[in-house]
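Missing here: one protein chain of the complex. Every other protein chain is in place.
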Amino acid sequence: MVKVTEIRWHGRGGQGAKTAMLLLADVAFNTGKYIQGFPEYGPERMGAPIVAYNRISDERITVHSAIYEPDYVVVVDDTLLESVDVTAGLSEEGAIVINTVKEPGELRDLLKGYKGKVCTIDARTISVDCLGKYFPNVPMLGAIVKVTGIMDDKAFLDDMVESFKHKFSHKPEVIDGNIKALERSMQEVKGL
Amino acid sequence: MGIRERMSGNEAIAVAMKQINPDVVAAFPITPSTEVPQYFSTFVANGTVDTEFVPVESEHSAMSACIGAQAAGARAMTATSANGLALMWELLYIASGSRLPVVLACINRALSGPININNDHSDSMGARDSGWIQLYSETNQEAYDNMLMAHRIGEHKDVLLPVMVCQDGFITSHAIENIELLEDDKIKGFIGEYKPEDYLLNRENPISVGPLDFIPHYFEHKMQQSLAMKNAKDVILQVTEEFAEITGRSYGLFEEYMTEDAEAAIVLLNSTAGTAKYVVDALRKQGKKVGLIKPRVYRPFPVDEIAQALSKFKSIAVMDKADSFNAAGGPLFTDVTSAMFIKGICEPKVINYIYGLGGRDVKADDIESVFENLLDIAKTGKVDSVFNYLGVRE
Partner (left out) sequence: MKKGLNEKDKKSLDPNVSWKDITRGGNISSPGNAELFKTGDWRSMKPVWIEEKCKQCLLCYPVCPDTSILINEEGKRVDFDYDHCKGCGICVKVCPFKAIDFVEESK
């Protein structure tokens, strides 16, 4: 059976989890993969918990259901750990990546006995330092690419430069900050 | 060949519409089809297309505007979902009865009530007898391809019927997936110019459209319409073959997946077919003889072909993402079983599952449970329950 990497995103409406999911689909696509990227379907409301998914594979993906046993989970907001069962079905061979100022060890208790890898990233500090504002999705994208290793670091960054050049053609001044945020998050993600 | 891209099903539809460059698009926003006119209106604003975009005040008006435009001699298109399609109801019949090949993208969504915005097929299934050709699509790619073929089918002189291209709301409409797009010039060459025989704005030979059609004539018009739908089958196959020549992607009236030596088979439409293929692959690895039939052309219904294809199985589950509420099974089930009956194919045991209503996710495990049931029926020849709701909570 074809190996498909499955990723589940947990965020809050308005934090850009869906955008990060789309960006991840984009970069994986650009490296020649087959991809799926889709949000949990429903009315989106600012602040409400939302879920989004990625499937990434070297071969065509035909499954059209949600993801119940992900290889990786990304939590864009650590306040969700209290209210959402973020590790549900998560593979112990995989990892959970959480945006938090806390250390991985401090979060184990909230993860219902999850025995796999717990990785953390302080997306707020990185975002504020590099972009002057809190956009957690770009650091989270860097972190999940690093943790999954679905593509080479340099190839990923080169691709993102191109992608940002296109996306921010009307405000090129933000490109450097975004790239810096990606680089830093790839270096600073803990628990690898 | 082709352009490697990634986009959602809605964007794929909008891009197909851009490449078709129709004369008129009239649409009203409704989830989950809203993105289609949204993307398309940016193409209009940017001057990428020459289309007259009519932002109407309701779906009733959207279809009315399409009918008017098409009768006037234009290529007209629209997109809608669920209650939007329901609001178009009476006009759907006027488009088909007036033999106007309007093209509509139906982004399938459950009909209210209670209010639900997620996917099932209750909208397009309700319109299955409205005289529209209906093509169903498993993926963004199939939705795009069906859209590009729609005009060639509908505008064919032996057909002249409107065409509805369906795909699953959210599941494919809002999911980014890989797709291969066709170059603009190839599409232009394939679709060609719209040259209707009769149209309102023909100054040399003006016509009247939509007359009162009384007892002496209405019945004869319906006979013609009925024949046009029959003709559509061959035209669809012909157009599909031509499409395969330029794209390498071939489609038929339905897709058969691992059916050759299968004992048990599922018949279903749209995106769940992908999940079913995944399950078929997994069960085949365990040596289980299972297969899938995925109708692409639902109207006209390929009676002979589908009955023939199903004759080789021992057990069949026809799965409907819409209930007919008739105490006699879903729409696909009744069409399939009636086709089998009239072709004298009564050996296979056929059961019905209603599944995924209102967007209830259909997991690989759900499909597997259907196959397990079918394999059991194939072995014992015993059917416990013909009509089933898949995975509903007890």
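Each chain gets a letter, A and B, in the order it is written, and its residues are counted from 1.
In the analysis below, a residue touches a chain if its C-beta (ideal position, glycine included) is under 8 Å from a C-beta of that chain, and two chains touch if they have at least 3 such contacts.
If you're wondering where the values come from, they're calculated on a predicted model, not measured in any experiment.
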item: Interface partners of the hidden chain - shown chains only, full complex considered; value: B
item: Of B:H217, B:K230 or B:K379, the residue in touch with the unshown chain; value: B:H217
item: Which of B:T31, B:T78 or B:S98 contacts the chain that the document leaves out; value: B:S98
item: Contacting the left-out chain in the complete assembly, out of B:A74, B:M147 or B:L160; value: B:L160
item: Contact footprint on subunit B, counting only the chain that is left out; value: 97-100, 160, 198, 205-211, 213, 216-217, 219-221, 223-224, 227
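Heads up, the rule we're going with is that only the chains that are shown with their structure count from here on.
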item: In the complex, subunit B residues that touch subunit A; value: 6, 32, 117-119, 138, 168-172, 174-178, 271-272, 274-275, 277-278, 281-282, 285, 359, 361-364
item: Residue ranges of subunit A in contact with subunit B within the complex; value: 1, 22, 25-26, 29, 34-39, 41-43, 60-66, 68
